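As you look at this complex, bear in mind that one protein chain is not there, while each of the others sits in place.
We call the chains A, B, C, D, E and F, going by the order they appear; numbering starts again at 1 in every chain.
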Amino acid sequence: MNIVLSIFMLFGLAAIAPFVNQRFPKLSGWLLSLVPAGLFVWFLSKIPAVVQGVSISESYPWLAAMGINFSFELDGLSLLFALLVTGIGALILIYAGYYMRSYQKTNRFFGYLVFFMASMLGLVTASDWILLFMFWEFTSVSSFVLIGFKHEKSAAREAALQALLITGLGGLALLAGLIMMSLPYGDFGFDAVINTPELFLESKLFIPATILILIGAFTKSAIFPFHFWLPGAMQAPSPVSAFLHSATMVKAGIYLLARLHPVMESQELWIYTLSVFGVVTMIVGAWFALAQQDLKKILAYTTVSALGTLVLLIGTSTAYSITAALVFLLVHAFYKATLFMMAGNIEKKTGTRDIRKLGQLSRYMPVATVISLLALLSMSGIPPMIGFIGKELMYEAKLNAPEAGNFILIMGFLANAFTVFVSFRFAYEVFWGKSVAFQKPPHEPDVSLLTGPAVLVLISLVLGIFPNQVADLLGPAFQAILPAEQLIKLKLWHGFNEILLLSFLTVLLGVVMFAFRAKIIQVVSYMNLNFFNAKLSQKFFSGIDVFLSLTKKKTAVVQHGYHRFYLMTIFISAGLLLLLTTNAIDFSVDFSWHQSPLNYLIFLAAIMIIAGSVVVITAKSRLLALIATGFVGIGITIIFIIYSGVDLAITMVMVETLTVVIGAMVVYYLPKYLDYSGVGARIRDGIVAVFFGGVMSYLALQTTSPEGMDKISAFFAANSYTKAFGENIVNVILVDFRALDTLGEIVVLALAAIGIVSLLKLNAHKKSSR
Amino acid sequence: MNVLIALLIGFLYAVSVYLLLRRSIVKLVIGILFLSYATNLMLFFAGGLTETSPAFVMASEAQSAVMTSDSLPQALILTALVIGFGVAAFSMVLIYRFYKETGTVDLDDLSDIEKL
Amino acid sequence: MLFLPILIPLISIILLIASRHRLKLQQWLSIVSVLAQLIIALTIFFNLSETGHLVAQAGSWPAPYGITFVADYTSAILLIAVSLIAVAAIIYSIGFVDQVRQRGGLFVLFQGLLTGVYGSLLTGDIFNLYVWFEVMVISSFVLITLGAEKQQLRASVKYLVMNLIGSMLFVAAIGLLYSQLGTLNMADIAYKLRSEAIPPLVNSAIMLFFIAFGIKAAVFPFFFWLPASYPTPPIAITAFFGATLTKVGVYVMLRFYSLFAQLDAPFWQPVIFVVAGLTMVFGVLMAASSYDIRKILSFHIISQIGYMLMGIGLFSVIGLAGAIFFIVHNMFSKTATFMAGGLIYLYKGTYDLKKLGWVYKTKPFLAFLFLIPALSLAGIPPTPGFFGKFFLLYAGFEGAHWTITIVALVVSILTLFSMVKIWNEAMWKPEVESANLSVKSVRPAAWVGTVIAVVFTLLLGLTVGFTYDYFAQAGQQLIDPMNYIKAVLPELIAK
Amino acid sequence: MSKKRNFTLKSLPKRIWAFVKFIPFYAREMIISSSVLAYDILRPQQSFRHGIVAVDLDLQSDTAVLAFINLVSMTPGSLSVDLSSDRKKLYVHSMYLEDPEGFVKDLKVNFEKRIKEIFE
Amino acid sequence: MIDTIVAFLLLFASFFTLVAALGIVRLPDVYMRMHAITKASSLATILFLIALIIAHPSWRVALGSLLLIAFVIATAPISTHALARISVQLGIKMTKGMVRNELNKVEPIETESAKKSAEKSNSDELSY
Amino acid sequence: MKTEILKIAAAHLKPFLLVLSLVVLYRGHNEPGGGFIAGLMAGMAYVIYAGAFGVIQAKQLLLAKPLTFMGLGISLSIFSGTIGLMNGADNFLTGVWTSISFGDYMLKLGTPLLFDLGVYFTVAGMLVKVIFSVMEEDV
Partner (left out) sequence: MESQSVFLNISVYVAFISLGLAFLAALFRLIKGPDITDRLIVLDLTASSLIGLVIMVIITSGETVYLNVALITALVMFMGNIAFARYLKKTLKR
């Protein structure tokens, strides 16, 4: 058993999951969860080794030439995430096995879900940036198909598109950043940059690379201003929300930040960016959670807030903050996954997620109520849940923040208070509150639907009481993020101190707000509508619409369909491009002229060509134009005759006549010339024509061969008779020296003949309709 | 006279461009013919002009150094000419069939193909 | 042996003409022929010399006098890629294209096209290159008009004229170059450029060449013909076009840049980058705003040509390897998407995204077949599209060519967008009930062809670790063409 | 379509002699016709009495007919325009049609006879 | 001596060339212009060829020239006939002074059977 | 078009042109001419014939279908190229010569002549095929 195998097992499971679900529709969730559960156990068994600092790593060549390998490493951070992915994954599968029964086409759902799980496991265990990126993109794609699972709804399709585009954009930024970061090393392994960060930090690409990588992480983890895709992603079925959009995928960005933290911790750019965006996201998420009416949207915004908090904590970069971040990561995964699953349960049993249409559920589903309440307690940071420890550590970290501590503290305080308010509101409005007339009385969710939440809540509770059980796990993770420091010891009870006071005040403020909930929701809604009506998601789509209509217009300008303007573009650009190359050429022309009667024939040829051309241009009859074309051809033939092109002249005469003849035979069927163009168009076209002709003339003037140049044709003249036994050099070239050209030429003729016949005789349309 | 021929080449290119820019498909095809005239002449001209000494070696003088016009451009033009003939014949039949199917000879009527 | 790639299709043409009244025989002949071509391509690849070259002289006339055929890693790789795609395309066509067209010369023209492509890839002579280009072009003319449906004919006029202009400029360029250097052999030209003072007209000649190839490759600002013409013939033909014609244009630019233009890189590099960037951007913008599967994919061809050009402009080992890899990737991925799109058409009777829907629900396997190459085009690892993009980005950053690299990045998100658009509209959206669509019969060969193309796409991505070396060697060869010159002109260099 | 020719070996020398005699005649006719034409072209005031007349042919073989047609076209003022489908009637355009009947008679006497001597 | 003969022949040839040229410009209708082409132009060509034979006496030249003379004589009346006939059929009027025109009313232009057989060949099931 | 004069002329010209075309083909190696020009001449013989008698009659006169001629032509050209392969795998299109002597006169025969013959057939076939097809559109 090794890491690669574990990942491949999951990918294999993804491949067979649809068939398992088809064969055992009732048991599929449980059956499928066996594999991640087993892997969970296997990862658990690795804790001792990891604690002792034994690095478990594997590497297989991939694109070794460019320093890209299938490298995996299981350090504390990876192990922590691997456990989350497999553990919660197993629980989610159990949940989904029952939850998805009411859906159609669930076979592929399980495939996608397990595929995501495998990708996520790969992402957190990879120790090669490109490998990580591959899994990163896999998670984006699986998130896309899962968000769009109810694809018959246009909202689902749009949300999926939005999520994919945002994360795809981030993915590209990340890729660019990772390439920039790895350039100095020529190697994409983690070790390179982590062992010798100076090379990267001192490279001139440091700033762009960092910004790009941050964009990648922020988009994935729904950090402001990219946060808006996450609430939209609530179109996905609840197991997906619980797994991808709270517990795991959105943490990928956090994972990346943590991964890079040892490299970046000394950089102000890094620290400040994380802190600022973390704070903003934290407060924005919490604020928007206040007045939401949809259970999953409430949870989504609190998730945004939590993700912001995590970024802030990593950015703060102290022993407290990193400890807090790790603990909060776990805490949040536990309660948020629970709550999402419960939200799904509630929706399933009542048919709605709208908090206004829910109430008094504690009467119908006591077990679910208890589970939910415990999770909400954890979310509110109330003992004895582990959420309390998380919040204590957060306050401690914020108090100890190296800079702007007070501001961060106030913001954190508000965000936490808002979360408390939201939790209370959730609990009250759903489980108590006003009584609602359900169409059919809801009842307790089934065991499969409660197993996952129950287990997670239980863990939250146990860990809250015995927090140091996780210290073993968090210690190595901490080391991976902040090697210079030590994990802070976790305790439920710190004694009476300012932090406890803060926790108390937080809850108090939340409760007070809850007391005035009607007013607050009214005010917040009003403010959201009038001051914070960013509606980024809508703007995103209207932006796309604007972009599309703009490109459509621009495209219509470029790809307007008018053939002659295409040609005009071609000739003008070709002429200009050719002019570009002529700056080196000097304009010295050979005006020499030597006396011979034949020389005067050039004038005859010129007159014929020019006069014939004028006739062609001005001709009102098509046949006249064709004959005049032939006339011009004869003018050219005369030039060939004067300058020794015997075969050429013969061929020219023949080809010319045949072309004109075929032209006449064909043109006969066509209608008469019409005057299409006005004088303006003619003048414009004339200018283009003269321009291009002038350029070509200019080039022709420069073609005088350099003095004493060797031409390969000397070889033909010397060997035509002696080696190829022919006196006609041109013909010998055609059938011997360059017979291959001639072979191609007759193939062209044959194909042209076939084409002509097919044009005349074939009519796919008529035959097929017959 | 080199200048004259160079100017003729340019003139033929210009006529060809002008014809190609017409809306009538017949003129378009004639424009193609002119383009091939211009091109062949260009190739001929670029190969260097030699008056009335066709590229032949007599059996008797095969061993001595022969002065003939450059045979290679001629062979190349021949090939290009023949290929051009095949293509021109195809083009002509194409415009015939084109007219038969579409009922128009005005190229501006084609502008809707690229409608997105 | 180097001549076999053109001889096999030529002999096939003769046999196909002889068996023109027996369709089944024609189909089998075509398949056997492309398999033989594949074997030959592989043989050539594995027989490359120590320096990675294989040279043959037509008629045994020594270079630079006779016509030289040269294979190096670049051409050998593309040779294999084309013959692989030909296998898929022919099988697909047997299933997709109607009987009238199949009887009307489809297979002959496919072989003609292949002859031209192989000849263009292998020849080491600029005029011979023109001849093979013409073989390719005339085949494509006929293929694009084959069946003579109204839309086809309407589109073919633009295609024909633009390509003819390209051909003519090509010939003029040959004239200019010959006047300055007195030779047609590419290696000889390269050698003369390196050993003597470069005549000033050479840049103009190269520019004319690039304009000509640019028209064939559908490069900005010469791309107009492509979106007009590609969407009109049966998609099997479009798929094959997309995989071969424009790519050969790029290949030749690559070759010419390596042999000739790189000597004046300060002039050429910016030109190439500007053109590459504009090509990428325009192509993808048009793709994004289009609502027809074939048009979106056709516009993408343009956009992706920009990437290949970018690789040429970067002109580093990784950049060139990236460009070649991108060409191959695009051959496979684009063909596969076109083919899957064609199957959608067969089932739904339209390519119009506004009318399409439900493919994911009713034909999940087809959706999956589309998804893989679509992901590749969008550049998701480990599909080949990712690696193509990765190499180019890497080389771009490595060479500090910021603007073009950033443009490439931005364009790829738009590519993703247009792929998702197809997915959302065609696969996910509920069927539009008002659309009255005629469903055509699907022959299994169309499925087989698509699966083959998709498998090729996947394999190209998955095996990149093994194949990258060859791409890198190809890039290395292009950067320093001295070995190429030596391989073609052993005596001359020895002097 | 080609009619049976009464070709015999015996008549061959006679025919050849006729042909040899024919050559100077033909040359003369050509020169005369061109000179007459030259005169007509060069004179300042042009007026012609012209038209198309039918000539009944007695010639048997196609070759003879062809030769006759040829000869007519090469002689002063006359030009073969068409032949009836039974090849019995030749339509001739003449620039000097003062006396149409005389013109036809002249053709038959002067030319058809000579042609017959050679070919039949 | 030979030079002089050649020179005279050339002058004659030039003269008839000019006659043909002037004829095509000056003569009043298309039928008469055809006379100019057929007679003067052919004669000029023949004279040029004879001059050539004399100027460059060789078997090759003689054979070629005679072949060409034969060809010109044989074909010139045929092509003018074709054009003259079609001119009549097109109804191109002769200039004033026309005495009679006996061709106008005869000869139907085409037969039905030919048309039918043509259609048949068109609809052949023909692949390329 | 059915003019009797033309019919007679065409019937007389055709054999003459065909023979002439063969002469031009054979001499092509030493004098102007060669496969392409000769091929066009041969094709023109049939074109003139078809102009006089109509396509159907002209077609009946052909020994084989034009397409067969084209196929034959390309085959001949390729075949002539492969003869050289006897002397080495890469000797495609390499000339192989032999001479037959009639007293003083040496008749040189080589694969390039065979190649030219292939060109001749292809071109003739192509021209006939194309022009006949166009003519058939409307006889």
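Basically, contacts are C-beta pairs under 8 Å (C-beta built on N, C-alpha and C of every residue); 3 or more make two chains touch, one makes a residue touch a chain.
This one's a predicted model, so the numbers in the text were calculated from it and none came from an experiment.
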Chain not shown: contacting residue from A:Phe631, A:Phe692, A:Phe716 or A:Phe737: A:Phe631
Hidden partner chain, residues of chain B it touches: 51-54, 56
Touch list for chain E against the chain that is not drawn: 3-4, 6-8, 10-11, 13-15, 17-18, 20-22, 24-25, 30, 33-34, 37, 41-42, 44-45, 48-49, 51-52, 55-56, 58, 60-61, 64-65, 67-68, 71-72, 75-76, 78-80, 82-87, 89-90, 92, 109-110
On chain A, residues whose C-beta touches the chain left out of the figure: 597-598, 600-601, 604, 607-608, 611-612, 615, 621, 623-624, 627-628, 630-631, 634, 637-638, 641-642, 644, 646, 649-650, 653-654, 657-658, 660-661, 664-665, 668
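The definition used in the following text is that only the chains that are shown with their structure count from here on.
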Chain-contact steps, minimal, separating chain D from chain C: 2
Intersection of the contact lists for chain B and chain F: A, C
Label of the chain whose CA centroid is most distant from the centroid of chain D: A
Chain centre separation in whole Å, for chain E relative to chain D (CA means): 15
Whole-Å gap between the CA centroids of chain E and chain F: 27
Overlap residues in chain F, where contacts from two or more other chains coincide: 2-3, 5, 9, 12, 30-32, 36, 67, 70-71, 74, 78, 93, 95, 123, 126, 130, 133-134, 136-138
Two or more partner chains touched - positions in chain D: 69, 80, 82, 84-85
Complex interface listing, chain F residues touching chain D: 2-5, 7-9, 11-12
Chain E residues touching chain D - in the complex, by the definition given at the top: 15-16, 19, 22-23, 26-28, 31-32, 34-36, 38-40, 42-43, 46, 73-74, 76-78, 80-81, 84-85, 88, 94-95, 97-103, 106-107
List of chain F residues in touch with chain C within their complex: 67, 70-71, 74-75, 78, 82, 84, 88-95
